Each structure stands twice: as structure tokens, then as C-alpha cells.
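First up is the structure itself, then whatever we jot down about it.
All protein chains of the complex are present and in place, except for one that has been dropped.
Up next, chain A:
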């Protein structure tokens, strides 16, 4: 629990300066690469030129912010970062202040919340003067944090309230939905939580958050000392305590399933809109030598301290050896290791100013034997007149089972739990369907079509740590007015010749009649190499041909090439 005082901003008066500086800054401050656009351009791109006429042509800068830099998500933080980098202002120090009355606000967390959303932290911003711009920025930062680090409110939800309309101490508890009743934000009457959930089912914005608590026996709820509802996180605030442009003192609460993230989010909300906060600085010590060694530069300890200070990490040489003491402000939760400080030094130095060097160690390259074999075979299959296809490893159950006349249970296929479409239901267990689909998509091409693919299929295998293994296959098909079994058989003979396996029983290879629903009865053979089956070849069953929307006879071959390593 801590409260804060608002520091009057100077940044706003410098807005114009900020924008004229940006392109210049981009040259040496490579973290920020602004892209120019305008409201007009955006509307014209998204809704067409006609809608865009009359829209503002003032240049907007789009800035890419790294996903771990929540402190750059709002204009306030970004301006401050740039000002410090340009040596225009000093990196701010944040500290907590007590309210004039001396008494801190309190938020009491009851144990009922454990069943649904166990953590909450809160803070107060005092003596704020909102302007429309600041108010918008405040709301926007809240929304960006919700979408980002808060993982769409599932990890953390932020509620902001006009402190002067409520009175502490506050209670964070959880109650059955039927027992909760209040007037939610921007509604005119009271609803129970159960009614609210059905009310918001159709709300384009709020409906995305309902699932977070919907199935829980109790819903989280925050009351003030008079029993007024502040909010029902993570869904909606109460109407009573809503903030407006006139709000002077803001009560911010963050409820969460992850306490670390809740603290980060609260720190962001507070530090971005104040100059002071409670958390003492974390101080880290590291040596300039560490930074020089990791980055590959040789700068003095003083210079490195300067580089870090420009990145809002106030640093000073300690005087002892080459040590530097670095203050980590609460705005920088991404700094969790010395390497994070090293990165800031490298960024301030400018990645593109670092001399490019070459690692000196001498290493001997080796190919992965299975890939080496694959590369060599591919060359010779193409030389044998077959064209290489490249198909997806994911497909539908139908492709590897029904269409081939097999049952999915016979396939050893792994199943995907969250496919967006049927194309991604399973990983393929055979290369054949992909080649048949390639032919179907290229029916306009002249006949015969001779295709091959050497790729991995995926099979369940209990002996592996994940219960699955890949298997490298060679598959080839011949599609023409006549089945051309002899062509595919000839390709097998050629492949065996390339792999130095002689025809014959026992030590060599031979084929023997076999039954397989994918093939035409009496036109399928098992390929036996060194006494073990490595695959099949034959003329495809007319039903299979039909199911792949083909019209001509087709013969095919598929073998496992791993036994030839």
C-alpha cells in the first residue's frame, strides 16, 4: 500500500520539439524507428479514399516498442526516455510520499479470493490535473497494458477510481455471483453479477473477458468502507467511482492471478503518471569490464556509466576498480540480470557502431547423415526423371485414413488438439496423399506426371521422450493413361542400385505380393530389404484415385529410407 503525489509535467510543452527531434533521434537511437503516416492515410488504407477526405493530415509517427518495454507504451514514458537519452533531462527518481493527513489507504484482501483471483495491489495518485490529452493517454496506457502484459486481463486487471467519491479502507473479496449487486459503469440501474454476465454476452468489448471468471463459484469484488462497489474485476468497474477530467485523486487497484505481473502493472500506471512512488531503487553493481567483454567494445568506466544513464539507468562509477553502481527504476521490470543492463549499454553505444569481429575457434563441419543421404537421393531421383514436390506435414484425418481406404486408428498418427481448420488435424503418416493432391492441383499439366518427395512423416513411438518420432520417407508416383507399374518398379530398382542393394532374397531386396486397401487388389507388393519390409509399391485402388479427384490410373511407391543409413 502506498500513495503518491503527482508531478507537474513539462513534457507536453515540448511536444513540437519531440516530433521534430524524432527523425534525428532515429539515427542514433535505434530502439525507435518511427514510420510516418497520418490519420488520413490510415483511414484511406482501411476504409478507402472516399472516407479519408477531410481527415487530419498531421503526420503521425508509428513507433515499434519492444514487447518487454511497458514503460514506452505511453507518450509520457516515451518522451521521458527520449529526453533522457538526448541529455535534455535527468533520469527521474521515483519515491513514495505519504498523504498530507499522514494516514495511508489500506486494501484488505480476504481469503475467499483464493478461489478465483488471489492477488491485489493498489496505489493512489494525488493532485492530478487531467487535461483531455492526459486523460486519453491515461486510459490508453491502461488498455495497452491490459492487452499486453495483462494477457487480455487474464493475468492482471486494472481498475481506476475517483478517490474522493469513495472512502477506505477497501476490501477485496469474492462472493457468489447472485450475492453481488451494483450499478456498473455507464449503466442506469443495478444488476446482479449473474445478470451482468448475460448483459455483456453481446458487448463487443467486454464479452472477451467473461470467460476468465464465468465458471467460477465466486466472483472477485472490491468494496469501500461504506459497501460501495468499486469494481468486479476483471470485468467492469462500478459507476459510482468512475473517473473524469475533474478527478483530482485517483485510486488504482490491480487484481491478478500473477503477483509479479500485478506489481509491474501498478508500477507502470503510477510511474508513468507521477514523479514519485514508494518502491526504493534496486541498485545493482557490475563492472565496466563485463560490459566491454560482452559487447565487444573497450570504453572507459565513466563512459559506460554515461551510456547507461542515458538509458534511464542512473549509473556511477563506484571508484573501486571498474565497478559501476546502477539504479534500476520501477519502470524497468525487464531488467532482471546483468545482461539486461549490458544490452542497454550496447543500445546506447549503438549496435551499428560496434566493430564486427569473427569468432576465432576452429570447427569442423559435419552433415547430419540422414540429411546427407536425403540430399544425394533427391539429386538422383530428379536425374531419373521425377520432379520433386514439397507438401505440408499437417493434414486432415481424411487425407491419411478415409481417402486411402484406412481407419485413422490404424495409422499411429498424432492428433492436434486445437486445429483452426481440418487441414491441421493430424501430422501426416504417409507422403502419398500430398503427392496425389499435388497431381490434382496440376491436372492441366501434360501427362505423364512423375513426382517424388523425400520428407518426414510423424509416428507415435512410446520409446521416445515425447512419445513420437519422425520417419524419413521416399514416396514417388506415376500418373498417366496407363498405370505404369513397371515405371514405379523401375524406379525402385534404380533406387536400390543407388543404395547398393542387389536384387535377391536374403541379403538383397525383392518384392512380394501383399494386400493393402490403398492399392488395387493383386497389384500391390511389399518391398523387402535384408529380410525386412521397408515399404510398398503398386497400382492405386480406383476408389483412392476418385477420392483425390483424379481420373487416370496411378502407381506409387513409398519406402522408409532410414534403414539405408
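Operating definition for what follows: a contact is a pair of C-beta atoms (placed from the backbone, for glycine too) under 8 Å apart; a residue touches a chain by one contact, two chains touch by 3 or more; residues count from 1.
In this section, contacts and distances are computed from a predicted model.
Colleague: The complex has one chain missing from view, so what does its UniProt entry call it, picking from "SNX4 protein", "Phenylalanine--tRNA ligase alpha subunit", "Annexin 4" or "Trafficking protein particle complex subunit 2-like protein"?
Modeller: Hidden chain identified via UniProt as "Phenylalanine--tRNA ligase alpha subunit".
Colleague: Using the touch definition from the top, which of A:89, A:185, A:199 or A:414 touches the missing chain?
Modeller: Only one listed residue reaches the unshown chain, and that is A:414.
Colleague: Which residue, A:384, A:499, A:517 or A:552, contacts the hidden chain when the whole complex is considered?
Modeller: A:384
Colleague: Could you pull out which residues of chain A are in touch with the chain that's been left out?
Modeller: So the residues of chain A touching the missing chain come out as 30-31, 33, 66-69, 151, 155, 258-261, 293-297, 334, 336-340, 342-343, 346-347, 351-352, 354-359, 361-368, 370-371, 375, 378-379, 381-394, 414-420, 423-424, 427, 434, 437-438, 440-442, 445, 449-450, 452, 456, 458, 460, 464-470, 472.
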